[in-house]
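The complex appears here without one of its protein chains, the remainder shown in place.
For reference, chains read A and B in written order, and residue numbers begin at 1 within each chain.
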């Protein structure tokens, strides 16, 4: 079977989704990220690994936050960065996207970071580019957002290195999450024996048990003795819709409070992909509390993105 | 007669329009661009020729595509680049444009890349700046877009080096084109013996024959035995206007198909400045076919812009 993310030697060629990454590649990315965590703490937080390379951020969907992390990661690798905000309105047809991409290839771009509202956009572009050009999916529709998934797994591994002895709970809107599904896959691949999802039925995909997880609708039961609590963001548009009664009601049932967190293991860590809706899916006391690793996630996000870009460019270690 | 583009020694000082460039300067730009084509193919695609110089892109009219090419060219020359999108709405008076420019001069900008909807804007600014500051016209109204013209000529010279033995056909909306007129001038200056324009009467300037071209209203007759087919972009606003019946009708008469292209010489090249309206002025089979040099045009566009910036900064060769 042909894996669009790997070249014929089994090396990473594009990063499109966590699904389909062999365990060896997953570990390669996490280990390389480890070597990059130091770079951003140096006096001169810059390595010349991508000097003279051109990284193009093509954002068909606006996301200042994600764009900033990729821009910073590329600049710390000494790449030249060009960012294009391409409104989806002016770019509705598939051919036009390819014409845009072809033009940037003709300008000798080396790497594309793609954000698009439609699932599969990054795959579509990856199939199209020549062999020496690399594509990173920075979020496509509900489908995938692999660097977010990787930084979450990296964070877990950093705080809980013995992954064969972990209970992880993923809480909230699994149905619309870009990352929950990938993370379940990655955690299972890396040997985590027990992954739970905690959510109301309306926010779970119908086939969720098939992913090898245990399903809880009661948050208190689900949090019992877990080592990691991964909160998902509840998007505003869900709150006013038919799926949920109200944000207050949601907070009461599925918002993470100190009280509920006390049911997890005393050294459990709390994660959130940001931006947070304080008082909806998470209480401020927990978000800012000493079990929270939400800001370290952001820090590791830079290291993971540097690692991915560096591996795609043919390097495997921070200089 | 005073040529605003040349200094007192006859060296290039500003690039405002192809008209007025002596043949020696035209050839200097094309030869220098030749030496830059290699830079973008290197591992480290960067030369230090503009290190520590500040290039200001001032775009009074938005054009992501053109801005990106100048930004990339400047970064590959190691310049610092500052891009300003100045809405024309907030900048209606001439004095205010000059105040904006004066401020950037006071910040020690070295080079201005100007895009403006009004003809003559770049000339106006060039007259105003002190002697050590250089202005590049990146498109002003219908008037001029000299780097586009130069990259087209460069592309022709690359594929058809014997310019004294060429037939070139320019097809489409010559009337509203920023470049067609300049290109006719450049090709004639460089010795091309036969330039044809092919278009309906409504899309031709009244004095077009005076430019030394042969006029065809019938595309099949006009394409007969040509070596180069330069398609022009048909702007959407023309299609719905009084000038043209419909885009389907236009495609039937003046759209380039394989069928019509077969009338040209078998080794004829097909050019288009982009972005293309596939199915309006050009058929996809031709745009993506093996006679198309549309993407090489984009590649050479970077080399030509690097050459112009480099010459203006006092260098004549890629390092």
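In this text, a residue touches a chain if its C-beta (ideal position, glycine included) is under 8 Å from a C-beta of that chain, and two chains touch if they have at least 3 such contacts.
Values in this document were obtained by computation on a predicted structure and should not be read as measured data.
Of the listed positions B:7, B:102 or B:259, the one in contact with the omitted chain in the full complex is B:102. Touching the chain that is not shown, out of B:11, B:28 or B:54: B:54 (per the contact rule at the top). With the whole complex as reference, residues 40-46, 64-65, 68-69, 71-72, 75-76, 274-276, 278, 284, 295-299, 301-302 of chain A touch the missing chain. In the full complex, chain B contacts the hidden chain through residues 51-54, 80, 82, 84-86, 95-96, 99, 102-108.
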